[in-house]
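Report on the structure given below.
Note that this complex is displayed minus one protein chain, with the remaining chains in position.
Order of writing sets the chain letters: A, B and C. Residues in each chain are counted from 1.
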Amino acid sequence: MCRFTLYLGPPVRLSTLLTEPEHSLIRQSYHAEERSEPLNGDGFGIGWYAPRLWSEPALFHQITPAWNNRSLQSIAKVVASPCIMAHVRAATPGSDVNLANCHPFGYGGYLLMHNGHIGSFRKIRRRLIDTLTDEAFNVPRGSTDTEHLFAVFVDEIIRNGCPVDPGREDSSDGGGAMELARRLSAAIERVLRLGEEHGDGESSFLNVAVSDGKHVAVCRFDTDPQESPESLYLLHGEMYEPAGRRFPERRPDDEGEAMVVSSERLTGDLRWRAVPAESMLVLDRHAPPRIVPMDPLGRLIEA
Amino acid sequence: MCRFTLYLGPPVRLSTLLTEPEHSLIRQSYHAEERSEPLNGDGFGIGWYAPRLWSEPALFHQITPAWNNRSLQSIAKVVASPCIMAHVRAATPGSDVNLANCHPFGYGGYLLMHNGHIGSFRKIRRRLIDTLTDEAFNVPRGSTDTEHLFAVFVDEIIRNGCPVDPGREDSSDGGGAMELARRLSAAIERVLRLGEEHGDGESSFLNVAVSDGKHVAVCRFDTDPQESPESLYLLHGEMYEPAGRRFPERRPDDEGEAMVVSSERLTGDLRWRAVPAESMLVLDRHAPPRIVPMDPLGRLIEA
Amino acid sequence: MCRFTLYLGPPVRLSTLLTEPEHSLIRQSYHAEERSEPLNGDGFGIGWYAPRLWSEPALFHQITPAWNNRSLQSIAKVVASPCIMAHVRAATPGSDVNLANCHPFGYGGYLLMHNGHIGSFRKIRRRLIDTLTDEAFNVPRGSTDTEHLFAVFVDEIIRNGCPVDPGREDSSDGGGAMELARRLSAAIERVLRLGEEHGDGESSFLNVAVSDGKHVAVCRFDTDPQESPESLYLLHGEMYEPAGRRFPERRPDDEGEAMVVSSERLTGDLRWRAVPAESMLVLDRHAPPRIVPMDPLGRLIEA
Partner (left out) sequence: MCRFTLYLGPPVRLSTLLTEPEHSLIRQSYHAEERSEPLNGDGFGIGWYAPRLWSEPALFHQITPAWNNRSLQSIAKVVASPCIMAHVRAATPGSDVNLANCHPFGYGGYLLMHNGHIGSFRKIRRRLIDTLTDEAFNVPRGSTDTEHLFAVFVDEIIRNGCPVDPGREDSSDGGGAMELARRLSAAIERVLRLGEEHGDGESSFLNVAVSDGKHVAVCRFDTDPQESPESLYLLHGEMYEPAGRRFPERRPDDEGEAMVVSSERLTGDLRWRAVPAESMLVLDRHAPPRIVPMDPLGRLIEA
């Protein structure tokens, strides 16, 4: 089922998410507390943006567990970023553990990661593929459900004329966080409609995060009437410095709100609050977090 | 472009192909001599049958190079088999190196491996997928050309009612080596016709081997009018013992011809001969090797 | 702390230990039940003997978890052996996860694996190394405690003139199971004496198994007066066929007792019994299992 953590705000080191907090993402890779199975050891992935250096994010994927990876621990201390996505994977039994299947998935300037699974995926995969543009058809390099959800998201980006690489200076802004949320919502709706028509009634669990490096949209969502969606929390404040160590390298334009969203709370900080079920968090560094409810088909219920 | 080696005959240790010969497959992983690029370091795979123990073959895949793999060297000495397929990979630049992409590919009791590439593959992939049964559609776990050729081969197996697991005692024989060759030929023809209709004229190089554990079909084939297909050699004799060490563990019913087919000759033995271009080798332990010419669409020209 | 399983008896497939039983070793890699931490995901290793083919055992090591390894699952079904050692590792925090550190460790015809740790290891390592012959000095390829215990065991083998490769036909028998147990006991005593002299009082936990392919010695031992040693069980009977499927490939000389020793019981079979604390199991296929008590320095208290 996986665990993930993301950050948007003034630059922080990766280690402030991955290793320093008492319930860091690395700890969640072997001792997750809010799912029945505590283990997320089927590889990991980190994506981060360095907007002053390059418009596309870096992607560091490994098929070995996060908890024993020395390179991860070392890199996390030395790399800082204003927008980070990190994921530890628990592969569906029988599913592959290849680099191609590691989250977050990248396309141009976009990243996507997922905690959950798509109901009846094997039954809808062929039809899902049929709906894609040729460009999006080539996005999945493996055969897992999230790769295909990502292909639908990319398809939405392409069909709506969004810039492929919104971090480039000469790129238009891409519509901001709300536009990103709408594209993710549309992708979810497409997948759910296929499941309704061709699936066998299996529920979907879709905690999904997307980013363009400046904005983030992340939802806590499921289609099961009996169960809650997977856990998801938001921490939002002036600064995020869990180890109490002031970040050394901040510039005037780095000010602004810091937002952390995580499958499980990283720290004992009392400001963490649960993201409401069936809703989308819409995050922009220069505005307060916005919560938009979703209907049973994943559509945003915008006021 | 890759290199491969296969064996059919009385049981031999894997090491007689992989490590003992002076120009063993492991040596070909870094010092191949009959292709312009000597390097085949993008992972490897070994498939072998143990018909008295289990009807499906074992598959040992690694994404690291063959030459520095201690487990490979160790296992090769201790494991013996009457039917072996081994492959060292040179990934097409930009192509993935995942476990899912390692040859040989397995389905039930069948194995397939490939040296070469499918012309215009990116242009025909969607159409190729459209032609598959649902069962064969789920065969590729990655996005490389050989995985898709294998899916077409499996599709042929299914559509022609071949047994999925011909090694099982209660299984019908599956038609023998010639039937296997016809299925491989039909798969190649389907792929080439798609290329003719929708491709951009890029040539295909298709040295492809398939086996059901009792029989082998392997072709040396290309569609380029200017170039020869990749190299391929056959060694055929009463016994195969390259290190001159008599195999300790042979039983009465293990007698029969020994056949080795390899991208490059493993030894200085003068009996190695080149497989003719554009032809299919049809191998059965209880009959001499048969060579069947192929027409430009990969069809067998049976006398 | 790790989990391990070993087998001595008429040939069985590896899968009868690794994957088929309800509480197989692969299951123990993520859901161990008799240690506080259920996770053993820092790589694995399998060693097996094929005495009719080669005198040294095969060693298959991987640094990725056992539970998602397709090659392991595939090989386990197809490979059979009369003597098997299998280990899933939980690295001491901060310890390396390299192929060089994977159990079982091999030297000539011997294998050793360990569940536990050596107390005060960092404090005694230099002195331990000083006691080794040059040959044994070169045995450890990494820096973990078990590699050094294995070096001491190899040192005992060498100093006592035991054959390096007891599985070779021209090799003398090597003294049998009791001699193997004495060498393991002597190695343990050397390590514990170093700890007594130069350590800081930290306890040692030494569930250790060694084999020469024909015999096995395995102890359940610790030096902690307050705690029990790690769990260890023996199953002993005419045959071992956990899945109720008769092994197809047994010959007249394959008869004899079947013995499984495992950190946790693999099945619900009522014949499993706990190995007594502070004792050595001495196993020979042609004799009933013998249990020899050990004194606090690891010495055998032979009647």
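Methods note: contacts are C-beta pairs under 8 Å (C-beta built on N, C-alpha and C of every residue); 3 or more make two chains touch, one makes a residue touch a chain.
None of these values were measured; they are calculated from a predicted model.
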Among the chains present in the display, which ones are touched by the chain that isn't there? A, B, C
Which of these touches the unseen chain: B:39, B:239 or B:287? B:39
Hidden partner chain, touching residue among A:77, A:159 or A:290: A:77
Among the options A:20, A:42 or A:56, the absent chain makes contact with A:56
Of the candidates C:11, C:57 or C:140, the residue in contact with the absent chain is C:140
Positions on chain A where the hidden chain makes contact: 13, 48-50, 52-54, 56-62, 70-71, 74-75, 77-80, 99, 106, 248-249
Hidden partner interface residues of chain B, rising order: 30, 39, 41-42, 63-65, 67-68, 70, 91, 96-97
In the complete complex, which positions of chain C touch the hidden chain? 96-100, 122, 126, 129, 134, 137-138, 140-143
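FYI, only the chains that are shown with their structure count from here on.
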Need the most distant chain from chain C, centre defined as the mean of C-alpha atoms. A
Determine whether chain B and chain C, two copies of the same sequence, contact each other through the same residue numbers or different ones, counting it as same when over half of the numbers at the interface appear on both sides. same
Taking each chain's centre as the mean of its CA atoms, chain A sits from chain C at a distance in Å of 43
Any chance you could list the residues of chain B touching two or more other chains? 99
